[in-house]
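Every protein chain but one is kept in place in this view of the complex.
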Amino acid sequence: MVGKRAAGSVFVLWAAVTLTFFVLHLTPGDPVTAILGGAGSSPSPETVAAVRAQYGLDRPVLLQYLSYLGNLITGDFGVSYIFKVPVIEIIGPQILPTLQLAGLALAFAWVIALAFTLLTVGRGRLLDGVGRTLEVFFASLPPFWVGIMLAVLFAVILGWFPVAGDDGFRSLVLPALSLAIPLSGFIAQVTRSSFEEALAQPFILSARARGLSDAAVRLTHALRHAILPGLTLSAWAVGSLVSSAVVAEIIFARAGLGRSLVDAIINRDMPVTLAVVFIIAAVYILVNLAVDLLYRAVDPRTNPTGSAA
Amino acid sequence: GGPAAASGSDTFVFATGKDISCLDPHVDGDMPQASIAANYLDSLVSQDSGGTIHPWLATAWSVSGDGLTYTFTVRDDVWFTDGTKLTAEAVKANLDHMVDPNTQSGTAGGYLKPYESTQVVDPTTAVVTLNRPYAAFLEVLAQPFLGIQSPAALKRPQVENCHSPVGSGPYKILDYVPQSKVTLVRNEDYNSAPPYAQHDGPAHIEKIEWRIVPEDSTRYGLLRAGQADALDLMPSVHFAEAEADGNVELTLRDRPGNPTNLILNTTRAPFDDLNVRKAFLHSAYVDAGINSVYFGTVTRAGGPLSSTTGFYSPDFEHVYDPDPAEAARLLDDAGWTEHDAEGYRVKDGERLRVHFPYTPGAWPAAHQALVTQIQATAKQAGFEVLIENGDAATVSELGNTFEYDLRADYWNTNTADVLRIVFSSEYTESAGFVANGSGFRNPGLDSILNAALATDDAAVRKDLYHQAQQIVSDHALQLPLYNQASQVALRSDRWTNLTLEPSLSLPYLYDVTAVDPQ
Amino acid sequence: MTTIARPASTVQEPADPLTGGTHLRTLRLVRSTPAGVWIAGALLVFLVLAAVAPSLFLRQDPYEIDPANAFQAPGASHLFGTDQNGRDILSRVIAGTGQSLLLGLAATAIGLILGGALGITAGVSGKRLDSAICRFVEILFAFPGLLLALIVIAVSGTGVVTAAVAVGIGSAPGYARMLRTQTLQVVAAPYVETALSLGRSRSHILRHTIIPNVARPLFVLVTLGIGQSIVWASSLSFLGLGAQPPAAEWGAMLADGRNYLQIAWWIAAFPGIFITLAALTTTVVGHHLQRRLEAEV
């Protein structure tokens, strides 16, 4: 089982990198122009030739690919076309901030979603409607719009949080919230419906017939069922958070993989693009693994769909 | 502490708006590199705001009569921050490094094409040989792009030198996190301040944090909240507020060079027709745009040179003022007589269409609004301007292959020789970026521009450059928009004396001093 | 004729009193639809009208610039104010409705077609092809969606069409997964076996039973997808890779307007409100339809 899973993970990593590599080769834009600084620089033909040779861009694509893979296995992501420094030096420092941002965003999203669920589900038509509407509203908000609003309100006008930067927890709050609010809408929608479903289950009635209070039933029985589909959604969300973090990173001037990725693609910085894809794929795989483990902790039934013995 | 104490009084946070690629400005050659280089590199010579060249690391120089040989004498008491001593050898190493194809310099092609070689005569004397007269040589040397680095450091692999280049300037690089920040610390042994500096010896501030903050409102927000002490690329929309803010001081200066413009591709229809080009220029209401979206924070440019460039002539400022009637007449003359249902001009069944590949992210928000206004006014004259948003790589690819009709450009440099880079035949071809985006080839212009390099007689040069500006203007090669400007804002409640170095008007932190708290 | 039938009234089975005529049914529909859904539905109708016939609501030319009147606050002459180029924001928001909704629709359609092709194929195919497709979809999931979108833009330039394609491709893996599950469910449903035991051929079952049933919730998916696609596309615009000027696409307007937030909040606010409104109304209506559909199954 473990071996199979590990092999599957390596395969996904390899496939993601390979796909990116070849697709990037098909996109227009000469890497040499990227390497030489794009618009504004006027290199000599000798320089261009030197660059081509130095980066091995004069070799057939397949050879470039193979040598890239070879280097990758040894942990060498190559040198950035734009920054001319080893890719690992660029993205290395970005990994942690991005994971912090994505992690905190996910945590916030869960807190908001669970608050919605616990406070509004099954508490009368009015609260239910309010909760439902707010969730859909949240899910309909463009994250960058939320980010700008939060920045203007809480950082510039009220001064409660720093406008930007990446020092400490306080500077993480607003960017994380800007990603978390739309996400919380999605998570809350699925938790709501599964919470509703769980509340309608006979075992809830059983528990109440045992003398449990409404609150106890919600917390000890229904909640556990309700978070299961949200967990699955989270696995997907973290993967996409890492790249969609770019909007928060830009607005709040944070370092991060999202911005590295977008800038790298826009400037055809192939080595950086590949490395970020690699890391995002790895994060996705790891998060999926973690979610699987969590899922099993929450739902110890071996078969998640429930099996009769 | 509170928001007003984001940094200690010995750290200065500077928020810049654009990513820096390699820190070594010899590589690539983009403005953000020059901007930070001005704070840790010294140059061979310096230039004052009047354009006159003064000594700096070179104490003296002489030029041979044919203009082909420059003999520099360098200071004997300057050390790079890695401990290497400045010698004539360093001059050679630097110039050779800039033109070495392996350096991947984007600037060498523009500024050092005439460079041939350097001989080290003695530890303080270097003789530079050029292959043709180049009167602008000293001027370009004064730019931070061509700052002098430690020859020992230059010998390291590029990946290292890009990350931690070594100069002899007032600061040295401590750490660099690409896309995030550069940390610089004071060079305690600094003794080579340029003539334009206000003091000598080590800088006043101990540490600089050079933060990269591309989003305009965030950058300004940092300053307002006190998390940044200064910023560049001051967003025009916040000017009024900043001016009213007693704690903020604005420092503004137009940069020399070719102003912000839209260059017209003369190598293909419809702009291969002079009348169409002229009509397009007459159709644009640039002033109105500058006043509305830039709130008057930039100065209108009229001719091919920005007004702070040497040999600038104001004669061409109003040649192509908005004139719908003239535009209509010119288009009628050019045969674009019919109109289609949407009001665009048509000739032989073809719509008068102008392709304009554009990277919005590379320009300030106001520029994006301005080109949209030009699009709208051009429409009234019958032009359909297609602003084709694209990513940087795609747009520059199109730019290098003349697959456009309009291209947004500017070229900052401290010499009128910029006309040669932007309009001469020499620069219609390039292995990379094509500097002459008009594709204009005119032997008369070429020879005038070369002649202007062959003399250091200011009067002669002035006349030649006037002729050159005349030709460029006559041929309607560019729609000049506004002068590039350095727009720097400083928290004046904490600091004072933030100046601009004179060659490219880049922020210069050496003289900044803390304000005594009351 | 052989019959053991008796009049309906004596068959002792609980009859649902409210499933009678269509008239009653309509009445029930009206009464069982919550007020919120009605409001959302009305707004959606307005949006669709604005998209189909903007001239109904347009009072000014959405593209006409007037630099002298830039940054006018909302007021009598400009209900939503003017933007940095002096254009009337109300007119632009209305003129942009068509493009934005079309973008949402097209992106969702592309995502559904691509995702559907993958998902349904996987669902009805044997183990091997199924797991191959699943792997592929898994890779696409591990692959940042933004990259996918940016690559499409790099290859074919920007614009509303490209944005739709980019967003569509980016959302395809999600749909693939969803539709595969749906297909597996349908394939395992007893009515498929019933069709087989009625002597239907496999291809007939695929065409007439499986695909139509997989497609049943499609309408819901589309309504839910439109809103999300518009939000997604606005993120592309934020990165400067969305619609081309002077198009009145909401995302692009919002992205432009963010620069002027402190002096002219309305430039960004109104397109932002409309994006949220479009997403909100389509989602609310979609969810309602989904619940109704689920109630039926």
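Letters A, B and C name the chains as they come in the text, with residue numbers starting at 1 for each one.
What we mean here is this: a residue touches a chain if its C-beta (ideal position, glycine included) is under 8 Å from a C-beta of that chain, and two chains touch if they have at least 3 such contacts.
Just so it is clear, contacts and distances are computed from a predicted model.
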item	value
Among "ABC transporter ATP-binding protein", "NADH-quinone oxidoreductase subunit K", "TIGR04002 family protein" or "Cytochrome B6", UniProt-listed name of the chain not shown	"ABC transporter ATP-binding protein"
Contacts of the hidden chain among displayed chains	A, C
Residue touching the undisplayed chain, where the options are A:V23, A:L212 or A:L286	A:L212
Per the touch definition above, residue among C:A189, C:L218 or C:L289 touching the missing chain	C:A189
Touch residues of chain C, complete complex, unshown partner	1-8, 11-16, 18-19, 28, 31-32, 189-191, 193-202, 209, 212-213, 216, 296-297
For chain A, residues in touch with the removed chain	201-203, 205-214, 216, 220-221, 224-225, 298-303, 306-309
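Simple rule for what comes next: only the chains that are shown with their structure count from here on.
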item	value
A-C against A-B, pair bridged by the larger set of C-beta contacts	A-B
Interchain centroid distance [CA atoms averaged], chain A/chain C, Å	23
Distance from chain B to chain A - Cα centre to Cα centre, in angstrom	38
Sequence positions of chain C contacting 2 or more other chains	150, 154, 239, 258, 261-262
Residues within chain A bordering two or more other chains	28-29, 148, 152, 156, 265-266
Interface residues, chain B side, partner chain A - complex	3, 6, 15, 19, 21-22, 27-31, 99, 101-110, 113, 158-159, 162-163, 176-180, 211-215, 217-219, 221-222, 224-225, 227, 361-362, 391-397, 399-400, 411, 421, 427, 430-435
Residues of chain C defined as touching chain A within the complex	34, 36, 135, 138-139, 141-147, 150-151, 154-155, 174, 227-228, 231, 234-235, 238-239, 251, 254-255, 258, 261-262, 268, 272, 275-280, 283-284, 287
Chain B partner contacts - residues on chain C that touch it in the complex	63-65, 67-68, 70-71, 84-86, 150, 153-154, 157-159, 239-246, 256, 258-263
